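Note that this complex is displayed minus one protein chain, with the remaining chains in position.
Letters A and B mark the chains in the order given here, with residues in each chain numbered from 1 onward.
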Amino acid sequence: MRYQEYVVRRVLMLIPVFFGITILIFCISRVLPGDPARMVMGDLGATEEQIQIFRHEYGLDLPLHVQYLNFLIDMFHGKLGRSFRTYRDISLELWEKFPATLELVSLSTIFAMIIGIPLGILAALKKDKWQDHVSRLSSLVLISSPRFWVAILLQIIFAGLIFHILPAAGRHTPSISRPPSITNFMTIDYLLAGNFNGFIDAVKHLILPIICLSIGNIAVLTRIVRASIYEELSKDYTIALRARGLSENLINYKYMLKNALNAALTVTGISFGRALGGSFIIESIFAWPGLGSFMVESIYMKDLNAIVAVATITGFLFCIVNFIVDLLYAYLDPRIKFGE
Amino acid sequence: MMSLLKVKNLNISFKLYRGISEVVKNINMKVDVGESVAIVGETGCGKSICVKAVLGILPSPPAQINCDMINYKGTNIFGMDYRDLGKIRGSGISIVFQNPMTALSPVFTIGEQMIDIYKWHSKPTISILDWWIKDKIDKNSTKEAIEKVINTLSLVKMPEPKDILTKYSFQLSGGMRQRVQIAAALITDPDLIIFDEPTTALDLSIQNQIIDLIKEIIKKRNLSTLFITHNLGVARALCRRIYVMYAGEIVETGYGKDVFDNPLHPYTKGLLASIPKLTGKMGDGIEGKIPDYINRPSGCGFHPRCVYAKEICKHRPSELIEVEPEHYISCHMLTKKGDQL
Partner (left out) sequence: MNENSITSSKLVQNIKLKLYLLKKSPLSIVGIFLILITFSLATFAPFIAPYPNDVKDVHMRLIYKPPSKNNLMGTDFMGRDILSRCVFGLRVSILLGIAVVALSAGIGISLGLIAGYIGGRTRTIIMRITDIFFTIPGIALALIVASILGPSLTNAMIALSFTWWPSYTRLTQGLVLSIKQEMYIEASKSLGSNPLRIIYKDILPNCLAVLVVKCTMDMGWAVLSGAGLSFLGMGVQPPYPELGSMISEGRELLPTVWWPTFFPGIFILISVLGLNLFGDGLRDMLEIEL
């Protein structure tokens, strides 16, 4: 009973947050200094009159709250405004590009967990020995490097100068035909279609971007898991189990792992957010056809509506992922589930 | 009678920023087969650390443990590798902890933990393959384990043992949790059970129930036990022999009735006098406080608080002397024959 209550409460809380996101983004886009119409048209050497027409076309001369209402109404109809550049409805383009980003970011978050959690356990068990120090130092070095720089270096090393085993950019090799889009995740679609070559190809394209995106997350996860396991190690129940002669690996990989997974779960939402944020730059470097590179293009082209649309979708996505993680966490915690 | 457990010259210290803290000094103790022994002393005197060191569960880099010998059933287990020591833990020596809430994992059910303890106790070297995969295949062992767990839970007088299996520790009351812990210690079929302040964390009304339960179980199973407590009443009720510890050293030891009826060491006298009596006033207490373990007082460790302290007490450390048959104290006031100075 309590869990259902919790779910309902969280769903209701989402609504004002969604509104908040739209208000924030809208305010940023309209209230900040800088005339969007001039920025776009001015570049093309337009006259004052042409700029006025442009402004009118896109409703930029209407009062703020009217613009906002129009924005909301459009959103309910599934439209996210018209691109300044192409005059197409942005939702169409977002619809195409969304799965690419989702695939990249979610796989990257999962990858970070697969690598980070075991590393954290290892570091905790060997605390203050050389493995611990090495792992701490390497994670610090990795977090301190600019992601885009590491991305370029990896491109050079693995796709250019030294080895040629990985593709430098893109999502798939044109010579391999695209699978029928069921989930729009290339990896899953290839598998479902039984096209093993295609699957390998998609994975190859994913490797470098995923590594770049997960760097920071792996470091954070390792630290959090290490702290959690280290805390558990000195807790009474671990000592009690050991005092009854249970083997170390049983204690570590069953009892303490559960706590480590709990700890990791709490940062899953943030990990996803960090990967999502990083996707903007990483996608442009690897020419990954997703929301991120679209956003960067729009920034270059000063396409305000596109910027607003992508920002809104990004915010919504982050919210929803956090929501799911919260629900999952509450479900797995017996104290909430059984009501204490 | 052969000793089940014999500890010879145990010393434990910790290296702190300010210096070396000598927490336990020169401890010698033994438990005979079928005997109940108590270690009494105030909080902080090092009782728990001693027994944890015996079982090898005191984390050893912060702690420096030095000992001549810890003899269990004829073998020296001090310094043993955890692989060998692990076999003794559980099936040889078992322990019941002070705080039953934290002694059980809060995210696994009682049943699961008990089953794991029953199946895998004293097997420190099994691989992940064994307990994870092979276990899933072997259904019979789980059924057998569940039966054993239910039986043991009934032994400790848990109501509705079957229901308890699916509950979590936070859903049980304090008394019930302690019973579960006792069951966990019993299910491994040990020869010796160490009880570390088993009633301290419980309500007064529950304490007596638990004590009675423990008494019954000891009798039924003919167990040897080692009790750690600062409650003299519990010690008296349950144990045959007593060690009185002060600031990490044993100051008096002997049969329970000898020590309680005729306390000889000034500290023991002070302890017994501190108990409020039904007929009279509140207890007196002992002046002063426990010493700084980094800068221990010279000579006898108790001299700063001792009402009988003389010059010699400040300079010469005292040693355990047998003053009566099987009654030892560590004090300069008494000679071998029990004469008082």
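Please note the rule applied: a contact is a pair of C-beta atoms (placed from the backbone, for glycine too) under 8 Å apart; a residue touches a chain by one contact, two chains touch by 3 or more.
Computed from a predicted structure; not experimentally measured.
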item: Shown chains that the omitted chain touches within the full complex; value: A
item: Residue in contact with the excluded chain [from A:Ala100, A:Ile307 or A:Val325]; value: A:Ile307
item: Candidates A:Leu104, A:Met186, A:Val267 or A:Met295 - the one touching the absent chain; value: A:Met295
item: Per the touch definition above, residue among A:Leu80, A:Met186, A:Leu241 or A:Cys319 touching the missing chain; value: A:Cys319
item: Omitted-chain contact residue, chosen from A:Tyr255, A:Phe280 or A:Phe294; value: A:Phe280
item: Residues belonging to subunit A that touch the chain removed from view; value: 17, 20-21, 23-25, 28-29, 32-34, 36, 39, 136-137, 140-141, 143-150, 152-153, 155-156, 160-161, 227, 273-274, 276-278, 280-281, 284, 295-296, 299-300, 302, 304, 307, 311, 314-315, 318-319
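The rule is simple: only the chains that are shown with their structure count from here on.
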item: Length of the line joining the C-alpha centres of subunit A and subunit B, rounded to whole Å; value: 53
item: Interfacial residue positions of subunit A with respect to subunit B in the complex; value: 234-237, 239-250, 253-255, 258-259, 262, 333-335, 338, 340
item: Contact footprint of subunit A on subunit B as seen in their complex; value: 52, 55, 57, 59, 82, 86-91, 94-95, 97, 99, 102-108, 113, 116-117, 120-128, 131-132, 168, 170-171, 181, 184-185, 188
